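For this depiction, one protein chain was excluded, whereas all remaining protein chains were kept in their positions.
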Amino acid sequence: MKKALRNVYLYIMLLFLYAPILVLMVYSFNASKSRGQWGGFTLEWYRRLFMDSNIQSALYYTVLVAILATIISTIVGTISSIGIFLYGNRVQKLMLNVNYIPVINPDIVTGVSMMILFAFMSMRQGFATMLIAHITFCIPYVILSVLPKLRQMDVNLIEAAMDLGARPMQIITKVVLAEIKPGIVTGLLFAFTLSIDDFVISFFTTGSGVSNLSIYVYSMAKRGISPEINALSTLMILTVTLLLFVINKRNNKKTKITGERI
Amino acid sequence: MKKTIIEARNLYKEFDKTAVVKHINFTIAENEFVTFLGPSGCGKTTILRMIAGFEMPTSGEIFLYDKVINDIPAYLRPLNTVFQNYALFPHMNVFENIAFPMRLKKQDKNSIGKKVAQLLDVVNLGGYEQRDVSSLSGGQQQRVAIARALANDPKVLLLDEPLSALDLKMRKEMQVELKKIQQEIKKTFIYVTHDQEEALTLSDKIIVLNHGQIQQSGTPTDIYNEPVNTFVADFIGESNIIDGSMTKDFEVEFLGKKFICVDEKPDQQTNRVIVVIRPEDIEIGQRQEHTINGVVTSIVFKGVHYEIMVQCNDYDFMVHTTDYHEIGKDVGLDFGPDDIHIMKAG
Partner (left out) sequence: MNKNMRVLGLPYVAWMLIFICLPIVLLGVYSFTNNTGNFSLENFKSFFTPIYIQILLNSLYLAFISTVICFILGYPVAYIIAKIPSEKTRNTFLLLFILPMWMNFLLRTYSWMTLLGNNGLINTLLQALSLPQLNLLYNSGAVLLGMVYNFLPFMIYPIYSILIKIDANYAIAAGDLGANPRQTFMKITFPLSIPGVITGITMVFMPAVSTFVIPSLLGGGQNMLIGNLIEQQLMQAGNWHFGSAASLIMMTIILIAMQVMNRFDKTQQKNMEMLA
C-alpha cells in the first residue's frame, strides 16, 4: 500500500513535469489555429517553419555559434586546464575561482556585464559578440570537466613517460591527452548543450539582426502562442533529448555524470 | 675492484625548508644490487627520485660514471624506474607499454617487435603482448613494468618499493624473480624498500638510512651481524637493547652480571655502553650462577621457533628458540661472547 502510494506520487510528479511539454507537442500537429480545439492532424506548421527565412537564419546562427563555441572552448579549455593544473595550490585556487564566476553568476548578470564590455570596447553587437560570450561561458565547464581527470591521473604516469624518454610535449600528446580524454569529451558535450540551449546571455550580447532560436522563440512567445512555435519547440526538445540519449549511452559505459547546471 | 657507476657527493635536499636528505655520500658499483633501506620518511625515495631526475638536489652532486648529471632532465638520463604502483599506461596494452620508449626513439617496427618479445621472455610473460594491462594480476603488471623499464637498455634500473603492493606469497616469488633477472641481464639495480627482510635477501649492498642520514652501509651479513648503532640493530631484525657498562675491554656488565665479549671499550670518556643481543642468539635454560635469571611471561609459536618473553627484574628479553618453556617457569639466560654487540651509549 505504502509502496503503491509512493509510485503514485512519482507518477503525478512526472505528469506535472511532462504534461505541458506533451501538450505543446500535440498542439504542434493541431490543424485548428485556436488552441483549445482539436482541428485534426496536420504538418502545416512544420511546413511553414521550414519556409520561414527568419527561423532558417536563427537555426543557422544557433548551430554555427554552438559548433564554433564548442570547438574553441574545448581546445582552449583543455590546454588551459593543463596550465592551471601545473600551478601551485594558491594560484590554482585563484584561477579556478575566477573561472567559476560565469558558472555561479546569474546568466542575466553575465549577459548584462558583457553587453557593457562590448559597448566599452566599441564592438558592434552581433555574431562575433555572441560567439565570444558563448565561448566565455563554455570554457569554465570544459575546465571543470577536464581538471578533475588531470587530478585523478596518476602522477607516476607522467614521471614514467618522462623516465622512458618522453619530452614534455610528448608527455602531453602521448600520455596526458589519452588519460583525460573522457573529461574532454564530457566538456565538449557540456559546451555544445549549453551553447545550443542558451537564451539569456545570447539575448544580451547579440544584435544587428542576428538571433538564435531561443531569442526567436522568446520574441514570438511574448506576443502569445503560435502553432509554429509549438512545432519549433517540439523539434528543439526532440533534438536535445536525442543528444542526451547519446550522451547517456556513452556515460553508462564509462563514469556516470548527470551534470549540474543552472 | 668494480667500477663505480653512480656516486653521490654531499647530496642534500630540502622541501619547504625541511631537510630530507642531509649531505650524504655513497658509491654504487657496476652490476651491483644496492638497497636503500629505512623507515618511511627517511629520505630513501627522495634519493632514488634525485637519481632518476624527478627531483633536483638542493645541493651536492650526483655522478654517472665521472659526469655530473644534476642538470640532465629525466628523459635524457640512461636510467629507468620501476614505480611502486607500476605506472603502466592504462590506454595501452602490454605490447604498447613496453614499446613506448622505443617508439619515442622512432625505432623500426621489426626491431621493436623483437625487443618486446625478448623482454617479455626475460620477465616470463611470453605471449602476453596483446593483453590489456588492467586485466593483469599485480605480479604480472610488475613484470610488465620491469620489462618496460628495461626497454631502453638503461645503465641502471631504479626500483621504488616495487613489491609493496603485492601479497606476501607473490612478494616472495617476485624477490626470487628479481634477483634472477638482475643476474641474467647484468645491470646495476638500485632498490628502495622499508622491508629489511627483502633487503637482506636481494642485496649485494645495503645502505641503511634514518632521518636523511646514512646509518650504515655494507653487505647484508655485515649489517645484520655487526650493526653499528642501536637504530640499525633495532631496525634490521629484532634486538634486545640493554644499558650496560664496561670498565675494560672485552668485558661488559649488564643487569648485574658480567659477560665476556669480543668488543673493545668503545668510549674512553664513560663506562656506559649499550648492549645489543639478537633474540635467536640467547640460550635459554636452567638458572645457573652466571646466567641472568627471569620468568617466562609469554610464549607465542611463530612457525619455525617460539618467541618467548622473559622478565628479568627490570628488563623484558625477547628470545627465539625451538624449545618450549611454559609461562611462569623460572629460566636463566646465557650469551656467548660473539652474541653480545657493544655500542657507544647515545
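Note that the chains are named A and B in the order they appear, and that numbering of residues resets to 1 at the start of each chain.
The rule we apply is simple: contacts are C-beta pairs under 8 Å (C-beta built on N, C-alpha and C of every residue); 3 or more make two chains touch, one makes a residue touch a chain.
Remember, it's a predicted structure, so these values are computed and weren't measured experimentally.
Participant: Please identify which of the visible chains the hidden chain touches across the whole complex.
Facilitator: In the entire complex, chains touched by the missing one are A.
Participant: Please pick, from A:I55, A:A69 or A:I139, the residue that touches the omitted chain in the full complex.
Facilitator: A:I139
Participant: In the whole complex, not just what's shown, which of A:T74, A:S145, A:T186 or A:N230 touches the removed chain?
Facilitator: From the options A:T74, A:S145, A:T186 or A:N230, the contact with the absent chain belongs to A:N230.
Participant: Looking at A:L144, A:I171, A:A191 or A:V210, which residue reaches the missing chain?
Facilitator: Of the listed residues, the one touching the omitted chain is A:I171.
Participant: Touching the hidden chain in the full complex, which residues of subunit A are there? Just list them.
Facilitator: Touch set of subunit A with respect to the missing chain: 6, 9-10, 13-14, 16-21, 23-24, 27, 34-37, 76-77, 79-80, 82-84, 86-87, 95, 98-99, 101-102, 104-110, 112-117, 119-120, 132, 136, 139, 158, 162, 168, 171-172, 176, 193, 197, 199-200, 204, 214, 217-218, 221-222, 224-225, 229-230, 233, 236-237, 240-241, 244, 248, 258-262.
In the analysis below, only the chains that are shown with their structure count from here on.
Participant: For subunit A and subunit B, let me know how many angstrom lie between their CA-based centres, rounded off.
Facilitator: 56
Participant: Give the list of subunit A residues in touch with subunit B in this complex.
Facilitator: Spelled out, the residues of subunit A in touch with subunit B are 154, 156-157, 159-167, 170, 174-175, 178-179, 181.
Participant: Under the stated contact criterion, what part of subunit B meets subunit A in this complex?
Facilitator: 52-54, 73-76, 79-81, 83-85, 87-91, 100-101, 104-105, 148-149, 151-152
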